[in-house]
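Apart from one protein chain that is not included, each protein chain of the complex appears where it belongs.
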Amino acid sequence: MNPGLINTGKKLPMSRNQMLTFAAACIGLALLFVFDATFDSFTMQIFKLCAINIILALSLNLINGFTGLFSLGHAGFMAVGAYTCAILTMSPEQKEVNYVLQPIVPWLAHVQLPFLPGLLIGGFLAGFIGWLLGVISLRLRDDYLAIATLGFSEIIRVLLTNAQTVTNGALGLKGLPRFTTMWWAWGSAILITVFLVFLIKSSYGRAFKSIRDNEIAAESMGVDVFGMKVLSFTISSFLAGIAGGLLAHYLTTIDPKQFIFLKTFDILLIVVLGGVGSITGSVIAAIAVTISMEALRFLDGPLNLGFVATTGIPGLRMVFFSALLMVVVIYRQQGLMGKAEFSWDALARIGLLPRRGPKSGKGGR
Amino acid sequence: MDALLRTTGVDKYFGGLAAVSAFNIDVHAGEIVGLIGPNGAGKTTSFNLITGVYTPTSGRIQFEGKDIAGMKPHAITRLGVARTFQNIRLFKEMSVLDNILVAEHMRMGTNLLEATLRLPSYMRKERHVHERARALLDEVGLSAHEQASATSLPYGKQRRLEIARALATEPKLLFLDEPAAGMNPQESVELMNFILKIRDQFKLTIVLIEHHMQVVMGVCKRMYVLDYGVTIAQGTPEEIQNNPAVIEAYLGVG
Partner (left out) sequence: MDFQTFLQQFVNALSLGSLYALIAIGYTMVYGILRLINFAHGDIFMVGGYLAFYGVSTFLMPWWLAVIVAIALTTIFGVGLERVAYRPLRDSPRISIMISAIGASFLLENLAIVLFDARPKAFHVPEFFATNFILGGVHIASVSLVIPVVTAVILAVLLWVVHSTRVGMAMRAVSTDIEAARLMAIDVDRIVSITFAIGSALAAIGGIMYALKYPRLEPLMGIMPGLKCFIAAVIGGIGSIGGAVLGGLLLGIIELMTVAFLPELTGYKDAFAFVLLIVVLLVKPTGLLGKNQGEKV
């Protein structure tokens, strides 16, 4: 993971920050090896889900947090990625097993691609649809855009439910190969995080943020606002598609109901908790929320608080998360990180690292 | 000599309201032209029309002989027209330096791949625009605040930053909408000198909306007066000062 060179005035051979980043990357990689070897399958499932949620949160944050467009269509783009990847990689035999009501269309019946091309094609298709819908809808603002994108996502879901000979309709697809290993999940998450850090720090990232902060001024500064919005929306959809593909081969079963617009709200929860407009925040919140969703599962089961005992209230866990979302929005709108990002210098500023030398640019992640 | 900017018969209606009507101005290279008039006269609207924020209901707007009426604001900016806003519009959550860098984006000539892969070619451009942005900040005396957030600056400095940001687009023609608003006389004088300085240094042509008569009369050789969207007078500061229609327009408003 490359440290940021951007703000460095002069070129140093290797700054303290670069060394720290390098060291952190090595430790991170070593940890992944250790986890891969030691986690039991239950822990590993949660660990993998963390990575997928990181991608989802980051991609939603790109459009909502960095470009300032309130889009609620993520579930739809995930669905496109998930279905595309699943159908393209499924073996002809498995297809026969799945498509019981009506056989799959002939041109898809014998296609079987490896995971990577399937995943990428799913991403590109989601990105293409994102581009198309973006061109159509990005003239709308604020809540109109929100409701239109939500509408697109639901339309996609209804189409998937009805395209029996392509998607197997409401029955969904079962028995997908368990392609999403730890390395696939975390490899994608890390790659995408680095990509987004670089994107946000680049001239494009500044253009996105300028649109978020003041659209009219951005346009007057020569930023092609509409083009940039479409670009951001397309990238975001592409990433959602990739996450969808990973999710499909993580769950190994998909059906259209999973991609109802409420799924987008789950991701929104992570983004808001982490901080709308902070990559660091999204990463931390994705991990924290995924783990606590599991850790708090006991809330749904029988409880004994000493003074009161219950026989298990399914749903209490989600009450907790929705209440948390409300509390955060009302009392701490900026979430965990606000718009701040992790950097070694920031760490040094709050005293967790020794201060040293002149300020020399921001550390990468 | 041909005008740098020429508007011919430009009208703008909002519903039934004629915010600007029969707007004709000529601006020549190197000039500083004033645009004055009472509140709601249509001054800002005329800026918005020229810079593409609004599309004229009818009429022609030519910049360097090219018809720009109805073009998108960013396309007009690319041709060399920049502006500031009456109600400051900085990029609030971005640093002072980043505010300037946004304006550099369009001239960087980069692409997504190059930028996100941080290819050497991109890093070179990035260094180059950083140098330019810093030089500009130096020029307007904001170097010390480079990393501060834009809205943490005091009001006067925010105005300067807005001007610097406009300059970063490398304009030929610069529109300033009430740059002296909220300034005391001392600051206004500094601003006047600043305007003259950037005009010479960046070879600019400037159109200026201003209520502070001292500032307008001080820097403009020529001015137009709007009232209820209609151009009621034009000429040198002396001519304007003695024009009965102008006096009445101002007195009529109070």
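In this document, chain identifiers A and B correspond to the written order of the chains, with residue numbering beginning at 1 in each.
Everything below uses one rule, namely that a residue touches a chain if its C-beta (ideal position, glycine included) is under 8 Å from a C-beta of that chain, and two chains touch if they have at least 3 such contacts.
No experiment lies behind these values; they were computed from the predicted model shown.
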item	value
Omitted chain's touching partners, listed by label	A, B
Contacting the left-out chain in the complete assembly, out of A:43, A:253 or A:333	A:333
Full-complex contact with the absent chain, from B:10, B:35 or B:53	B:53
Among B:44, B:116, B:158 or B:188, the residue in touch with the chain that has been omitted	B:44
Absent chain, residues of chain B that touch it	44, 48, 53-54, 85
On chain A, residues whose C-beta touches the chain left out of the figure	64, 70, 136-137, 139-140, 142-144, 146-148, 150-152, 154-155, 158-159, 161-162, 216, 262, 265, 268-269, 272, 276, 313-316, 318-319, 321-323, 325-326, 329-330, 333
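Just so we're on the same page, only the chains that are shown with their structure count from here on.
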item	value
Averaged-CA centre spacing for the pair chain B and chain A, given as whole angstrom	41
Residues of chain A that touch chain B when the two form their complex	2, 5-7, 195, 198-199, 202-204, 206-207, 209-210, 212-214, 216-226, 231, 277, 339
Chain A partner contacts - residues on chain B that touch it in the complex	51-53, 72-74, 77-78, 82-83, 85, 89-94, 98, 101-108, 110, 112, 115-118, 122-123, 126, 129-130, 165-166, 168-169
